[in-house]
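The full complex has more chains than appear here; those shown keep their coordinates.
The first chain written gets the first letter, and so on, giving A and B; residue counts start at 1 in each chain.
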Amino acid sequence: MRASGTPPTISLLTDFGTRDHYVATMKGVIAQVCPEARVIDISHEIEPYQIAQGAYLLGQAWRWFPKGTVHIAVIDPGVGSARRALAAAADGHLFVLPDNGLLALLELPQAEVHSIENESLFLRPVSNTFHGRDIFAPAAAHLACGLPLERIGPRIDDWHRAPPFESPQILHIDRFGNVVTNLRAAPGGIRIGDITVNRRATHYAEAPAGELFLIEGSAGYIEVSLRASSAAAQLNARVGQSVSVLDGR
Amino acid sequence: MRASGTPPTISLLTDFGTRDHYVATMKGVIAQVCPEARVIDISHEIEPYQIAQGAYLLGQAWRWFPKGTVHIAVIDPGVGSARRALAAAADGHLFVLPDNGLLALLELPQAEVHSIENESLFLRPVSNTFHGRDIFAPAAAHLACGLPLERIGPRIDDWHRAPPFESPQILHIDRFGNVVTNLRAAPGGIRIGDITVNRRATHYAEAPAGELFLIEGSAGYIEVSLRASSAAAQLNARVGQSVSVLDGR
């Protein structure tokens, strides 16, 4: 699917942070398996185990990459358990990730999903704690270098299709302190902790200073913002926190 | 201007942080437009909208890159307004950035400045909020891959030449808590908040422990330091904060 002349591209999203050696170790493995691949970090600052936050950020980014990019997403609270590892093709892109609902949350059109079971691709012995290094990185690197998807393992239909978190919650807090929820609409406003927000704005400029307001973000989700300040700090918000949707009467 | 055998190089400086998808999205666009370009991050930890801090860090770094490097700097409080987008050539390097004074602060010798107006290079539709993705990244990628500067848009002379911040202030706080001001001299000392600093040192080793002192940094700016500790924490300093210059009598 990759245009000729374009080097293989791999994007990388994890909840590993950048203080430790985990991300670098995955990149070392990729450099061994597919030396010509270029790796682009999406983010490693996903809050630990926050699958919905990871899906939100990857969902915002993947369409802007070249066709043929292999997107690795490792937010994997079930590492070491029997959860499967997946490789999915959709819209000319490939996605390599654990089968924990992350793929469902991406809402990819007509995804062809395979279970990664070809152990000849893995680093041996496979650890119980670091499938990013032992399974996801080498599988993605082989795909980036041209391995056909069907060689990864069998096509499956019974992957984890139900989004893992459907209750109203905070998906993401951006650098500016804007609080992104997973709500598409909130006619009566929302409550986070013991603070109610029901003022609305369609542009940042129309909001009064110092007052929390609701705005529809570029991805269609309701966000809580505060002009020139951090809504998250005022709300004492954290990723994954529950949100109450108020009655719209 | 690029030496043969050197791949196109793009440096990237923003105030976007690394928690969000913005930087990755720009890199995805670059990978599409100029697949052979290598992207090197300068920093994404510029405090939001602190143009002078961005110019300071880019000013410290750009000369160490290969000739022909395209440096993208997106600190852009005016995004969505009528401010122009610029591409400038100086000393064999190219600079792609908003017309908000950042270029003036770089004090480039004999810059040839063009207004980026060739809409065929842009991602369409151009958003009101993310010109980094829609204008700066693709324009820079086309330049890195060899587009002549005059194809970007007309040469102009009326770019924003006045540095936007001329009052004494804090330009940058480095990892070690050294406080970099925009002052070239401060014969009578300086005051930050209600703390006066007028002790001086020419080397770190000559400063007494526990006492704030002034030292001339490698870029010629006056810095406030504290041996083996954070001057910024003791001063409760923040980037952009005003500094008072004391009478030198």
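FYI, a contact is a pair of C-beta atoms (placed from the backbone, for glycine too) under 8 Å apart; a residue touches a chain by one contact, two chains touch by 3 or more.
Quick caveat, the model's predicted, so the values are computed rather than measured.
Asks: Fill in the total copies of the single sequence across the complete complex, 2 being in place.
Replies: 3
Heads up, the rule we're going with is that only the chains that are shown with their structure count from here on.
Asks: Working from the CA atoms, figure out how many degrees subunit A turns to land on subunit B, in steps of 5.
Replies: 120
Asks: Starting from the mean Cα coordinates of subunit A and subunit B, work out the distance between those two points in Å.
Replies: Chain centres of subunit A and subunit B, defined by C-alpha means, are spaced 30 Å apart.
Asks: For the complex, give me every residue of subunit B touching subunit A.
Replies: 16-21, 24-25, 27-29, 31-32, 35-36, 39, 48, 127, 129-130, 133
Asks: In their complex, what parts of subunit A are in touch with subunit B?
Replies: For subunit A paired with subunit B, touching residues are 3, 5-7, 9, 11, 18, 38, 40-45, 57-58, 60-62, 64-66, 69, 172-176, 218.
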